[in-house]
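Incomplete set of chains, arranged as in the complex.
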Amino acid sequence: MTAGVIGVTGYAGSELLRILSRHPKITRISAASASAEGRNIEDIYPNFLSALSIKLTNAASVIEESDVVFSALPNGHAGALAKQAVEKSTPFIDLSADFRFGSDEETYKAWYGTPFLDAETHKKSVYGLVEVNRASIAALGKNRETEPVVIGNPGCYPTAISLSLFPALSRGLLSDGQIIADAASGISGGGRELLRAYHFCECADSFSPYKIGSHRHTPEISRNIYFMEKDPPQKQRPVIFTPHLSPMNRGILATVYAPLNKNEKLSLNHKAPRPPAREIEEQTERYRRLYASFYENDPFIRVLPQGALPATGRVRSSNYCDIAVNVSQDGETLILTSAIDNMVKGAAGQAVQNMNVIFGFNEKDGLPDAPAFF
Amino acid sequence: MTAGVIGVTGYAGSELLRILSRHPKITRISAASASAEGRNIEDIYPNFLSALSIKLTNAASVIEESDVVFSALPNGHAGALAKQAVEKSTPFIDLSADFRFGSDEETYKAWYGTPFLDAETHKKSVYGLVEVNRASIAALGKNRETEPVVIGNPGCYPTAISLSLFPALSRGLLSDGQIIADAASGISGGGRELLRAYHFCECADSFSPYKIGSHRHTPEISRNIYFMEKDPPQKQRPVIFTPHLSPMNRGILATVYAPLNKNEKLSLNHKAPRPPAREIEEQTERYRRLYASFYENDPFIRVLPQGALPATGRVRSSNYCDIAVNVSQDGETLILTSAIDNMVKGAAGQAVQNMNVIFGFNEKDGLPDAPAFF
């Protein structure tokens, strides 16, 4: 089976090649780059020397000869490619934001500035957060000979944040209060394009927020919360999302604050100099078990044991999402922390996970790694 | 004038020596270390070679020969030293948590496990967050010949978080809703003691939360919020504080979410695909100006210009606290971000700032640096 990747000079495209190259069902990789057509991949990414030998072609060739097509191009390019893939009944998995909003063109336009190329394809596309949409993705896959298969692979921040909230939302633990998602990303989230902010001396040995209130992943997170919720409110509630840059290559760590509803809240004595640890621990352990049970059939979600907390370094280069459940000292707010590798579960790994579900492969095929400790 | 430092083998003590060594009013430094008595400072900290030559003695000698005494010992040791300093009318500035709780022994005991040694001294001590307590500290200083001068130098996280909230709280902008303080620290916050968590390969190239709901700075932050508030509620409201470790030597970046009260909130249309940028910007700029005006006489607070955000790398080795003011997309929550160098404004620099106020020096003496860009 041939996997095609369009846009391999970016970091996500390169990571896709790395993962696909050891996928047991993929026998051949076809790859395209507009800027490097005709060159060999190891000239662009020397890490691949002697490990992966691919001569880069163009998008049309890749679509022509592939059984599944991944696009790792910047936002705004996937519509036309999806159409070509759909025409030849080839599943299309897009790593950009283009197909993350289903038929909601209005939101996409408001945040990304361009209209949909082909509303029909968007309408049939599915948002590829496998843990939430596995059944829909598999259903698409089963009818792939006759129906279009277009997947909008989730953004990196929305993946980490949504997975941390999914059990609480779908079990109805939360009130309709404000949800706050605070997150930090490694610098690779900024891509390979040369920008001052990602020049080594501008970001190394420094930690900073960026794009407060204006990061494009905000509406994706907000929409996910709405759809994952047991009893969604009439209107979306605006999530607060604050991204930060941490001086490291890879990883996203999300810290999410979600208000418990009144049935769940503890009534702790606020006047005590320190809240009673036992009640908090018991409540925490109850939610932890709920999370563990909720995700027990999801091979890439690791709900951490009591007392443990996630760290981006412990999921490095793997498709895992590590989640810890905590409760605030007053027993009123869930504090969810989750860690992913932004290049893998936040991009290329999740795309391959989608492919696995579409084609009925084992979901861990090509993604079996025990991560290294560092 | 002789400055004395007790406990110089830790990072904060070492940073104090660095700052005091170029203070225009300090002509001599006396330093003590229980573990390194009799050795030279450059044997412990080779960076000081030929720049600073001090033979380490013991606490008693330091108190005996100094005109001001700093203690950079771990929690639990300052009580006895303060007493000795007070007996000879020498101002005492403690960098541990011992004197951060004034007369509130109950809270201190609940979080730090030990009772006060001498309740009387604690009662007279002042919390050394200069921007909030400048007048009280100066008043103490004026009577230093006759009255005890004991300063509890603030914790690093409480400094960054409290300074970001002070204008909003004291001007009554906030509701009584939940305040959330999310923060990241460089690894030096963990001190020089060898602990697995701070071994290079355990924390480098990784980002993680720690001590969720149990960090000892929580009650200090909560107390500060209470006292800074215009109309403090009858009981303290529990702040949620989540610290993280970022793979860098220095710096703290706090991101604080504070709910605006109903007079301040905008009524924005939640159904729009994207909130109206102009209203948010105007509201933001109004608060930014309020902050800038509020802090205009505080030489170490830099309220950033519109659109700018703080980064720990830009305050490195300086006593600055950089603050940016933002408003959430629904106009209901203030998002405050602040950056300090945890070793300087979060420890040694702030201690020297306290000394400057006590002795009536220029507040910037010894702390005049234009920080380097990296």
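Just so it is clear, A and B label the chains in written order, and each chain counts residues from 1 on its own.
Throughout what follows, a residue touches a chain if its C-beta (ideal position, glycine included) is under 8 Å from a C-beta of that chain, and two chains touch if they have at least 3 such contacts.
Values in this document were obtained by computation on a predicted structure and should not be read as measured data.
The complex is a homo-oligomer: every protein chain shares one sequence, and counting across the whole structure file gives 4 copies, of which 2 are shown.
Throughout what follows, only the chains that are shown with their structure count from here on.
The centroid of the Cα atoms in chain A and the matching centroid in chain B are 37 Å apart.
The part of chain B that touches chain A in the complex is made up of residues 104, 106-107, 109-111, 178, 180, 182, 184, 186, 201-210, 212-213, 218-219, 235-238, 240, 242, 244, 246-251, 253, 255, 257, 259, 270-275, 280, 309-314, 316, 324, 326-330, 332-333, 335, 337, 339, 373-374.
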